[in-house]
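A single protein chain has been removed from this complex, and every other one stays in its place.
Up next is subunit A:
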Amino acid sequence: MVLEHIEGDVRPGAITALIGPNGAGKSTLIQAIMGELRPVSGKVECSIARERRAWLPQQLALDLSFPMSVEELVMTGTWPSHGAFKGYCEAHYRKGRDIMARLGISHLAHRQLGELSGGQRQRALIGRTLMQEAELLLLDEPFANVDRDTIDILVRILRQMADDGMTILIVLHDMDHLRRLADEVLMLNAGHGQWLAPSALQQPMASANLMSFDTAGGRHVGTA
């Protein structure tokens, strides 16, 4: 999908919902922010370090037959601080357990990923993101295939994460989820972006912008 014209900045510490019909370029925009795709013209800027960006793609690249427990998955979120070689210490295991408790998956800690339901898997993945101490979270339809209880917990936790300063960009379809979560709304349609949230439109957005994208060739909007 080709994005033709989007301009704007994602406000730090807010939950920005990406909406639009199928094929509007929502996933493309997310991939561009992650640096997986380069814009042909214009630019996508992100001031957050690469390892502090977390991305949960829509069709999970996650191999569910892989023999790994929930706790092990959450612990891989230590990659930015620990990399491939550094050992985990007790403090990190404790943090992992706290995170699992927050997400209500403590009892699943030693379950294998392949045995989880869609909702449980989504919680475990959010757990990895919390472990990662990500500053930017990109979620592509996180509530697809997820049970109601999980949605309630995730909505609460995402809100909490945003209050703690995390910037969240989330692809949503359901109006109910949109009402419960979104601080700002960016609607994509046929490659064009339009900012919608009435509350956000009333506020000046001049304060420290984290990200800006402009695929309309040459012009930049406020930089980071």
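Worth pointing out:
To be clear about the criterion, contacts are C-beta pairs under 8 Å (C-beta built on N, C-alpha and C of every residue); 3 or more make two chains touch, one makes a residue touch a chain; residues count from 1.
Following the convention adopted for this analysis, contacts and distances are computed from a predicted model.
You can't see one chain of this complex, but its UniProt record names it "Metal ABC transporter permease", from the set "Metal ABC transporter permease", "Alpha-D-ribose 1-methylphosphonate 5-phosphate C-P lyase", "NADH-quinone oxidoreductase subunit D" or "Tryptophan synthase beta chain". Considering A:Leu29, A:Leu73 or A:Leu139, the position touching the chain not shown turns out to be A:Leu73 (whole complex).
Interface residues of subunit A with the unshown chain, by the touch rule above, are 34-36, 50-51, 53-55, 57, 61-63, 65-69, 72-73, 76, 79-80, 84-85, 112, 114-115, 128.
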